[in-house]
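First the structure, then my questions, so here it is.
The complex appears here without one of its protein chains, the remainder shown in place.
The letters A and B name the chains in turn, as written, and every chain counts its residues from 1.
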Amino acid sequence: MTDQPRQVEDLHLRNLTKKFGDYTAVDTLSLTIPAGSFFALLGASGCGKTTTLRMVAGLEDPTDGTISIGDRDITGTRAFERPVNTVFQSYALFPHLDIFENVAFGLRRRKVKDVKPQVERMLELVELGPLARRKPAQLSGGQQQRVAVARALINQPDVLLLDEPLGALDLKLRRQMQIELKRIQTEVGTTFVHVTHDQEEAMTMADTVAVMNSGRIEQMGHPADIYELPRTVFVANFLGQSNLFAGHKSGVTGDEYVVSANGQTFAVPTARCFTDGDSIIVGVRPEKMTVLDAIDIGKIPEHHNRVGGRVTDVSYMGVSTQYLVMTAWDQEIIVFEQNVVVGDRSAVGDDVLIHWSPRHTFGLDGSAGTTVGVDPDVLELEAVNQALASDDSAG
Amino acid sequence: MRWLRKHILAIIAIAVLVYLFIPIAVIMVLSFNNPAGKFNLSWNEFSTDAWTGLCDVPGVCSSFVQSIEIGLIATIIATVLGTMISFALVRYRFRGRSTTNLLIFLPMATPEVVMGASLLALFLNMKFPLGILTITVAHIMFIISFVVVTVKARLQGMDPRLEEAARDLYADSRAVFRYVTFPLVLPGILGAALLGFSLSFDDFIISYFNAGTLVTFPIFIWGAAQRGIPVQVNALATLVFLIALAIVLGGQFFQFRRRKSLDRPAPLVAAEKVDAFSRS
Partner (left out) sequence: MAVVMPQATTTKPATVAQRKSSTGYLLLFPGIAWLGVFFAIPLVTLFATSLQTPIEGKTGKYQPGFDVGNYADAISQYWPQFLRSFLYAGTATVLALVIAYPLAYFIAFRAGKWRSLMLVLVVAPSFASFLLRTYAWKTILADDGPITSTLNTLHLLPDGRLLNTWVAVVAGLTYNFLPFMILPLYAALEKIDPRLVEAASDLYASPATAFRKITWPLSMPGVVAGTLLTFIPAAGDYINASLLGSPKNRMIGNAIQNNFIEFRDYPMASALSFILMAIILVLVFTYIRRAGTEDLV
């Protein structure tokens, strides 16, 4: 299956909208997915990503908007007329057909000649050759998944859609499949559109990640770009974790804003700020922070941002240690420290100072509050924990 | 004593199964009986006469064949009609759904006496002659509901994603039906047909009301019950029972065999595990 990467064209979604009665699942979504890229659509359940995928596949009719591949408008075409194939979340393998016939299904419907050698080659590609005559029920989850991929890819679609295909697999197998899929995509050159709620998966596999919320795209870009520089509170909270401090701009020095929040002063590069008004939310990722004992205040580089507090939790996670530090204004800060030096950890109850470089700081529009994008269940638990912790420290 | 406590449920369950089969055993045993008088009610002496001379008694074989004929025709028509209704119910929107449901499920809740009687009233009022046509019509009527229930359940249990996958893989509506929907519903349709046939073959009450002078197998038995049921009837009934049992058990065994051969042989399983591990 090593023909040179195919000539494919960009996938354009323009003002794509889908309403179910009063409920708007997808809201004027406009997106261009570059040809031959691995594109991830990332979002929580119910954000509209699966609906978008189904519209591209032709399994759902848009209420408004268009879908085109290059110059070809495919909005009105039916699913079986589109050069688009789907790998379904539950695989949807035909239980009454064996693996060979499952993979051959699309070819047969299109009246393609020489089905047998093509199917055999594809099964080799996904390493399922000897199982060709078995039925789906006899295969493991990982094997079924590969059949689903093979069945879709064999038709050489312009766009391959993957609807959370790795969800049912256990961790190690999932990692493996992620690498597999990336390899296949590079080899074959088809545009892959991968829908998932798993951010690690999205960032590992994709060239471009789009974060979706309530039917709209919040931010899109290279995984590293959108992770290091989120532009909305939602992205800051949904993609990885962030510590957010609500405050207002109190001045400018050189290329940095001076922000005052909760009685503290922070420096944020102007290039990393995405808010015009005075109010601003200062954010920093937990792994960018360093924890020092309070007495070591002298060790902090001068231009670094800093915050003091008391350690409330230490979780050793092998690769890193996670600290929870309670500030004077009752905000719980998360810090991930890589365990570079064995044994050098702060303990619960210690007074510490946390510092980080302004280069890692970002500034966001504060109007929606700091908890947008956090799972509501998590929020609830956090509130309970904080209440208990402040009871402890007060009592 | 404790063994009893642990296994009491199993014992009761087996006892109930045995209870279900006692009359069957009686029927089978008495088919080898040479009764003392007209009535084949108690054991007299062993004889295979009934088996070797299955059609010796007039009316036995002709009524048997009659029942099969009616059963086949009624089953085929009722299965087709019932399957069509099932598809309509599950896959299409239409007005008057609750009335439709009522009309379909009410026959199953109506006593046979009432259904047979009402049909007879209809035929009488229409001055329509009673006979094979009226019986077949009646059978189709009450089989349809059972077909709908069976096929509908099968349709509803089908993963809708499978049809979507087919459409995604270039199958138009006809191809989706032909290659995915129909093969997957077929077992349900066959099961419904089997059920329908057995309901028709064994039906007495509705048939009796609407037969006129026609004699089906159950009607023959009923008539003979006063005079003494010929031993051949036992033999034929045993035959039907064994054939039906063989078909059903055969189907089960066939499925079981397929599932067994699907377990991967041990060496292959081990090899796969090594592969997976070395790749990680």
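Observations on the structure shown:
Keep this in mind: a residue touches a chain if its C-beta (ideal position, glycine included) is under 8 Å from a C-beta of that chain, and two chains touch if they have at least 3 such contacts.
Computed from a predicted model, the values in this text were never measured in an experiment.
Residue B:125 is the one among B:52, B:98 or B:125 that touches the chain not shown. Of B:41, B:61 or B:190, it is B:41 that touches the chain left out of the display.
Seen from chain B, the chain kept out of the figure touches residues 9-10, 12-13, 16-17, 19-24, 26-27, 30, 41-42, 81-82, 84-85, 87-94, 100, 103-115, 117-122, 124-125, 137-138, 140-141, 144-145, 148-149, 159-161, 163, 198, 202, 204-205, 208-209, 217-218, 221-222, 225, 229, 233-234, 237-238, 240-241, 244-245, 248-249, 252, 256.
What we mean here is this: only the chains that are shown with their structure count from here on.
Averaged C-alpha coordinates give centres for chain A and chain B that are 54 Å from one another. Those residues of chain B that touch chain A in the complex are listed here as 159, 161-162, 164-172, 175, 179-180, 183-184, 262-264, 268, 276, 279-280. Every residue of chain A that touches chain B in the complex is listed here, in rising order: 57-59, 78-81, 84-86, 88, 90, 92-96, 105-106, 109-110, 130, 134-135, 137-138, 142, 151-152, 155, 172-173, 175-176.
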